[in-house]
Every structure is written in C-alpha cells, then in structure tokens.
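Below you'll find the structure, written out as structure tokens, and then a few comments.
Selected chains from the complex are presented in situ; the others are not included.
Labels A and B are assigned to the chains in the order they are written; within every chain, residues are numbered from 1.
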Amino acid sequence: MGMIGGGPGAFIGPVHRFAAELDREIELVAGVFSSDPDRSRAAAGQYRIDPERAYPDLPTMFAAEKARADGIDFVSIVTPNHNHLPSARAALAAGLPVMTDKPLTATLAEAQELAGLVATAGLPLGVTFTYTGYPLVREMKARIAAGAIGPLRKVVVEYPQGWLSQPAEGKQAEWRVDPARAGAGGCIGDIGVHAFNLSEFVTGQKVTRLLADLAAVVPGRALDDDCSILLRFANGARGVLLASQIEVGELNGLRIRCYGEFGGISWKQEEPNSFTQHHADGRTEIVRAADASLGPWAAGRTRTPGGHPEGYLEAFANIYRDFAAVLRGEDAPLLPGIAEGLRGMTFIDTAVRASAANAGWVDLAD
Amino acid sequence: MGMIGGGPGAFIGPVHRFAAELDREIELVAGVFSSDPDRSRAAAGQYRIDPERAYPDLPTMFAAEKARADGIDFVSIVTPNHNHLPSARAALAAGLPVMTDKPLTATLAEAQELAGLVATAGLPLGVTFTYTGYPLVREMKARIAAGAIGPLRKVVVEYPQGWLSQPAEGKQAEWRVDPARAGAGGCIGDIGVHAFNLSEFVTGQKVTRLLADLAAVVPGRALDDDCSILLRFANGARGVLLASQIEVGELNGLRIRCYGEFGGISWKQEEPNSFTQHHADGRTEIVRAADASLGPWAAGRTRTPGGHPEGYLEAFANIYRDFAAVLRGEDAPLLPGIAEGLRGMTFIDTAVRASAANAGWVDLAD
C-alpha cells in the first residue's frame, strides 16, 4: 500500500496505517505524504518506512514502485477532499486500485468523473465510511434486513461534535472550513455524509427526498457547521439527520435509531460494542459484541472476546479487511465503494444547493 | 381542590391528586370526575373522598361547594382537551382559580377566548407543563440565564414515545387520536407542546419561526403521530424539535440539549436527577440533585437527600406547589400560566397549519 497524503500533523493518515495493517493483510511501504518533499520524508520516518520510498510526487512514486518486485499494489488517499480526484485519477491510470477517505471528492461533478474512471479502469475503489465497519453496525443491518423491526418507519441519525465551535485553528480545522480544499460542504461533507451513509447502510433503504437547513453558525465561516435535514426513504419511512460541529462539549457522538412497525434498534458510536433492540413482544435487549446470537457479519469482524472493548481503529480496520478481500478477488458485499461514495456526493450537493435556495423538499437523485 | 375529569381508568387524574397533595398544601375534596354520575361516584371511592362531594355536573358542584364553609377554592381540569375551555369558563365564572392539564385547550381560538376570560376574571390559572417542575430543569434554566453556556446557539429537544405505534386501543389512546376530543394536534398536542414549552423555559428564548413536518404514520389515524420541526429562536439560535409516538420501545424519552458559544448542557427525563454540563474550560460536569452548587430554584424543590431518586410525581407536585403559593398571594415566577398555555396553542396551531400547507418556514406569532 502506498499512501497519498497523511504528512506530519495529519490525523487520518496514521489511522489509515493502523487500520490497514491491523490484520497483517496489508503493509504500508511507500507514499507521497506531502507535496513538500522534506515533509514527505519526515512522514516516512514517523511511519517507519524506508525513506527511499517517500516520494515527492505521484508520477515518481508510480514509476518507482512499478519497477520493484515488491511495489505497491494499491494506494490509499488521505488528503483533503480537493485532492481525492486528481490522486485517484492518477492511481487508476497507473493501474492501481484505490482506497480513499470520505467524502469521495470535493464536488459532485468530480465524483461523477471518478465514477466514470473507475468503471473504465475496472479496478476496485473503496471509501472509508468507517462507521459501517463496526461489527454491531453490521449486525443491526443484518437484523433489520431479516425483519427484526418490521417495515421501516422512522430513522433518527445524529452526529454532534463541538470541536469547531470557535473560529478554526490548527491543521485539522483549517482545511475543513476552506471551500477550496473541502469542497462545497463543511460539516455536511465532513460528518453529515457519514450519518447519511450510515442511515442507508443500516436500514437498507435509499433516501429519495430531503429538506435541508444548513448554516454557518460561527461568524465568518464560509462553510456550513450545523445541519438539520429531514429525510424520506424509498419505502415512505421518515427520517431526521442532524450533524453539527458547534455543539460545545460533544466529541464524536454519532448515533442512530431506527424504528419499524414492530420494533426498534439504536446504537451510539462512543459506546460501540453494544446496541439496544426493542422487540415486538415488548422486551428490550442489549445486544453485545460477545453474544452468541450475532450473525457472521458481526462475529467475523471482532478480534477479542466480549468485554474487551474494540473501537474506532478496529472498525476502520474492518473496512480495510474487506478491501483486502476484494483485492484477492473475493466478495466483500459490505465494503463501501464507488456507488456509496458517489451517493454521498449526491447527498452533499443536493443538500447544499437546496439549503442555499431555501428550496424545501427536493428529490435526491438515485 | 375540586377535580374535573379523572374518572375510572384515567391516568392523569390520579397523578394530579398525588401531585396536589404531596406537600399537604392542597387537598382533593370534591369533583365531577365523569359526566356519568355513577362513574363520578365510583371515582370518588377510588380517590377516597366523601361520596357526597362527587357531583354529576359542574353547576351542581359549584353551587354545593360554595354553600360549604370548607368548599373548594380552585378546580383542577384533567379532562380530554376539548373540555378544558368549557370547564375553565364555568370555574372562572364561579370565581374559582383554575389549574388545567396541557394543552391549554383543543384549539387556538379556544385558548384566545380563555386568555380573555382569565384577564377579565383576574383569577390565577396554571397549566401543568410538568417537566418544568423538575428541580434540575429549573437549575438548567437558572444556569443558562446566568451565562453558563454563553449566548445560545443551538437547541435539540426530542420527545420519543412508542405507545401509539399500533392503531390505538384503550381509553388513554382513544381520545388522543380523535380530533373531536384532542383538537387539531395529535402527537404535537400531547407531547410536542411539552417539548416546545421546555425549550423556551430552559433557554429563556422565544421561538420566532418554525418549519413543521407532521405526519400520521399509523394507517387510518386522523391526527399526527410523528413530528419533525425546525426552529429559530429570537436571538437567532437554531433548534430542532422531534416528537413521536410511533418509535417502538421508547417510553417517555424527553431530552433536551442546549449549546451556547462557550458551553453546553443536556438532560433527559427518564434519569431526571442529574444533567451534564460542558464548561468553557473543557471540563464535563455531572450536576446532581444533591449538589451544593444548586441554586434556590432547584434546591427548594427537592424533598429528599441526593441519591434518593425523585421522579415524575414530585416534578408534578412542584407545579402544584407553585400554584398553591400563587393562591396564597405569593410570587411563583416559574409557574406555567395562561401565557405559556396560550403560547403552546399558538405553536400547535401554527405547526399543524404550516405542515398541512407544506408552507416551509413560517413565523410563530408572539
């Protein structure tokens, strides 16, 4: 695996490295960690890879790695959003599969271009919609698909954070509030898209319409930092999606609650090793990572016995594990790919435009 | 105190009795518990009051009680919504103060009429917006008013229930889904108005605009059972109000989270004896009913030492305690009265009409 981005000070670069390597199916061996060659080399030291394989730019990396017997066989893109497309385009052109951080690209047009490139190249592309990697999220999906709550009626998905409640400072904050690098969405592109993806993943239903109310609450901010979005799903179910980065004191409080005609199910990311299931007979069950009742999607993605908490890195690693399976030619039906990435961009684009136009309910293209 | 409504099988009648009598400042001594004289007498037995004072109708009660030295000095109205106005009108005409369950009336027009009657009569009227009686809710109000979270930016208030997820059965369900008795609002009038009241109470800010999306999810239901409403407060703060009675497995999950420029605060009704406060310096505090830091609004409304949980009945009793103070001529600034009752009806009426018209953002009259 070769990394694109993830230089000194990065948050998500090291996370991709941890996640990719956890199961020892993948190894980070090369990268263009920064457009600044010195910084790229510095990152190589931090990642403890051969400094020779810290490259100054993509063409150099692709050429050098191709020449090696042990050259990289895919790239992982962890740059700010505006570099996703150029990086992916170059990698696909070099014949390399791509794993990219979310959102897929900075704009919908870019995403559509990328979807075309992927189709043409016939190469795998994965998107790290991390939260779908949690074993209990996969178990919720399995149970709902199996009818555990009956026909879906209502979804509430919330993603509260507080770290951008003040005018941004620091590398992580800076690019996320800059349209030139983040794209058209701020909060919606950074975390709202996770909530959207999670809601479709867990319920197995597509969102068909939405009503978006986005705002930049912090004075002077160019992009949204607080989003309230009403949803309709294909089967008629109603939904609410809330995402905010100005809710002081909230850390990474992604939560989802799904209700059907006969039951309900709820989960929160900060305590990811269990969820609550309300059964049709009135019982309330705490389903835990240890439980014998878990299906293969969940049971096959835990690494420790019950009560030994697994967290964000392990969930992230499950995405990479699926990607590794795909690289080996196996099936990995839960891996988020180009379709989910493109869908996320459609969501961001539709919501941003609808909110700006105060358009009320609008359709979300399929 | 004379009760109007609350006959056999009632839920809220006994609650009013518990609450009114808890502090021994008020005693239930008479009532028209049902329009059916037999049922009214049966209720008297259940309440253990003198059967002579279980009256068949209001005029009889008012006349008989007036003739007694120990006659009632106010009425408590616990009927379905459509009987609030007639009952209150009669009581005020008889010179009696009124405590009424929420919502104030079945329709806004009725509420406006009642507001006029109250003004003319010059008599106290209280409304049991119960949740404002919780000591820690009052403490949140006090802290926010004192600047604990800085200028308000965001409010999320949720009221999930699941008991009406199936076509209604039973006395409690039946009238709530019948427009002739409940009024124009279903879920919004039964619980949404509580959430609305709580949001204004805690924040000290008025809602000025809203966007309402109400639906009857259960097939064949005439009134809404699921509400998603976006809010704007007078100072520009954004809000989300969710109320539902079809979220299977949820009991009475009222929750509120308020965020300001420098802090945040959150509370949930099902664990009412503490709230979480995020401070400007990054600390997270669990404020408990026992804490020495509580101000007089909260400290004066608890009855047991910390760790001895108080609940719904005690919160309800705090509303009656305020009402008793008002009857004695004392000041009780936190008692919900005609203004709060009328405001709740304005909210219900505005939201129901806006949703029906798919009107997008509309103003909420002051």
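We take it that a contact is a pair of C-beta atoms (placed from the backbone, for glycine too) under 8 Å apart; a residue touches a chain by one contact, two chains touch by 3 or more.
Remember, predicted model here, so these are calculated numbers, not experimental data.
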item	value
Assembly size in copies, with 2 chains present	4
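Here, only the chains that are shown with their structure count from here on.
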item	value
Inter-copy rotation, chain A to chain B, in degrees (Cα atoms; steps of 5)	180
Mean-CA-position distance for chain B and chain A (Å)	42
Touch list for chain B against partner chain A, complex	149, 153-154, 156, 158, 160, 162, 165, 211, 213, 215, 217, 226, 228, 230, 238, 240, 242, 244, 246-250, 257, 259-264, 276, 278-280, 284, 358, 360-361
